[in-house]
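Just one protein chain is left out here, and the rest sit where they should.
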Amino acid sequence: MGYFAETDFFEDGQLIELLNQILAGNLTLEWYRVDNVRARAVAADPRRGLTYADCNLGQYGYDDIPELVRNRNSMAARGSVLPAKLPDLGYTINRKSDVWADGVVVLYEEAKTRRWAPAVDVPWAELAARFDRTREAAMAQLSTLLAEVALVAMEAAARWVFSINQEFLELKSFLCAQMIDEARHVEAWRKRALVSGEGLGRASVSAEQGLKELLSAETYPEASVGVNLLLGSFVLAACRALAALADTHADRRLAVLSMQDVARSVAYGTAQVRYHLAHQPARAAVLAEYLDRTEHTVLGIFGSPEFLEPLVLLAGRGQQPAARARGGAFARRWFATAVEEYLARTAAAGLAAREERSRLARLVRASAA
Amino acid sequence: MPPSFPSVEFFEALRREMREERERFSRLGFFDTTFGVRVLDAGDRPAEFVLTFEVFDCVAVEDRRSARPRDFVLEGPLAAWRAMLDNIHALGAADTAHSVNTLTHFGESLRVCYDDPDGHDKLYRFAESIQEFFDLASRVDFTYPDGSRPPARHTPLERSAP
Partner (left out) sequence: MSYLSTTDFTEDEAFVDRFQRTMKGDLDLSWLDEPRERVGCRPENPRRGLTFRDLDVGGYGFSEMPEVIRKNRSFAPRGAALADGLPDLQADVNRKSEVWAYNVEGYYEEAMTRQWNATTDIPWADLQAHELPEDIGKAYAQLLTFLTEVEMIATDVPAKWLGRLNADFFEVKNFIATQAMDEARHAEIFRKRALSTGWGLMRASAHNEFNLKFLRDADSFAEASLTLHLQAEGMVLTLFRFSEYISPTEGDKKLFRLVMQDEARHVGYGMQHLKWVLDHYPERREAIHRHLDEAENFVFGAVYATEVLEPFIILAGKGLKKENVAEGIRITMAFNLKQTDEYFERLAKCGLPERRDRSRLWKATEMARQSMASAA
């Protein structure tokens, strides 16, 4: 057991006295008389309901959160009246630009409305009678890898939530939305593999090594750029490819619904870097150095045989040499496009000159030569 | 007189159909994007339309003169658009070979043009809603510039590629 109360309340005479007073009808009403700030949040757009943006009012709003949060180390609701003695709950992330992103509130609201449930929103019955063993084996292997990725993405969000100051309520809420999104993907990809008739594939050593490196980032900005922007870009590209290569409505829907979720994480990752660098411009060099040494992880993941070979088989539609050649051409193009789009996002986020520094870009050029 | 594709009237017809399917679109979630549809060889110059979606509705259909910033533009020759719309009309909704994502995947059939990757990513954030919007074309009686019409609905409904 970690923490003990300062008082054994069962032996506290003052508590009994207070209780007796209240039971006699003598309410203290100290809270009733607090000098709080009145506010009335109203839905700006009734179609949308009452959003967090509607609650962005004065000291209650997220715009009012200072860059450095001092003297707010409890879970007291932002803007509420603080009593004299509150505990320190041990938050270690107290700087707004380390976590915040413009638009995070929009992304949170969007995540809630665009929720789906794999059990019932994918027409699994359509996958029941599938006879193409190569295709199903490829899907099972890809699904196994994507389940590994999703687990790490879920853990990445969970890992930081505990440490982030509760003043950043809306941001923490978005991380919760990410957690449930990724739980959904862990579930959905596992289900896809186990409905295939092939069972789960092989866990990927190179992918997991890359994933562990991403997961263990030392700071939140590094973790976010690594998992949301870098990894997220490639997962998004993977979902797009699977949707494009789907030969059933079920597989298309599974990939598209997953794609939507991942695109939100990518959007947050891009916006978070932008906000971070706008407020801490000196950190650009740090993030650039982080990406210099960490970009290789996505090669370990999406260049792994457990991802790339099934992709080649799906795209080529078979194992014959001509099919493999077709599939290989698709995979080359896929990888090059994924790198290009990732680099476009880093540029948009404010990480200039990534193209020149990126070893992924160099690899794409070397592969094309 | 049925609308012609491509035209503002065509997209207005889709917008009307979307209103009828409000329940379905609201279940898909907030849908907040403005994007362009550009048909490259429909006439003397590319035909461009700007579609604006907010909350659960299509709130505006405009032509190229619209000043609204586009998150992205879906662009392609008339033949590519026609292949997609014919497929949607015949099957009731796009099959896997003719979905927006498939057709734009490597930009060979339709391309996605954008200035800002954030705008680009809205194509993916709202992918299912965008697809269902185009799928509404199955309910619209329309013609192509040459006067032809899309194929009538097949039965039974077949969503998966052969």
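By written order: A and B. Residues from 1 in each chain.
To be clear about the criterion, a contact is a pair of C-beta atoms (placed from the backbone, for glycine too) under 8 Å apart; a residue touches a chain by one contact, two chains touch by 3 or more.
These numbers were taken from a predicted model, which means no experiment stands behind them.
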| item | value |
| --- | --- |
| Touched by the hidden chain, restricted to displayed chains | A |
| Touching the absent chain when the full complex is considered, from A:L169, A:A288 or A:A347 | A:L169 |
| Touching residue (missing chain; options A:N94, A:Q260, A:T297 or A:T346) | A:T297 |
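Note that only the chains that are shown with their structure count from here on.
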| item | value |
| --- | --- |
| CA centroid of chain A to CA centroid of chain B, Å | 29 |
| Complex interface listing, chain A residues touching chain B | 45, 47-48, 106, 109-110, 112-115, 126, 236, 239-241, 243-244, 246-249, 251-253, 256-257, 259-260, 262-264, 266-267, 270-271, 333, 337, 341, 344-345, 347-348 |
| Chain B - residues contacting chain A, complex | 28-30, 32, 55-57, 95-96, 99, 101-102, 105-106, 116-118, 120-122, 124-128, 131, 159-161 |
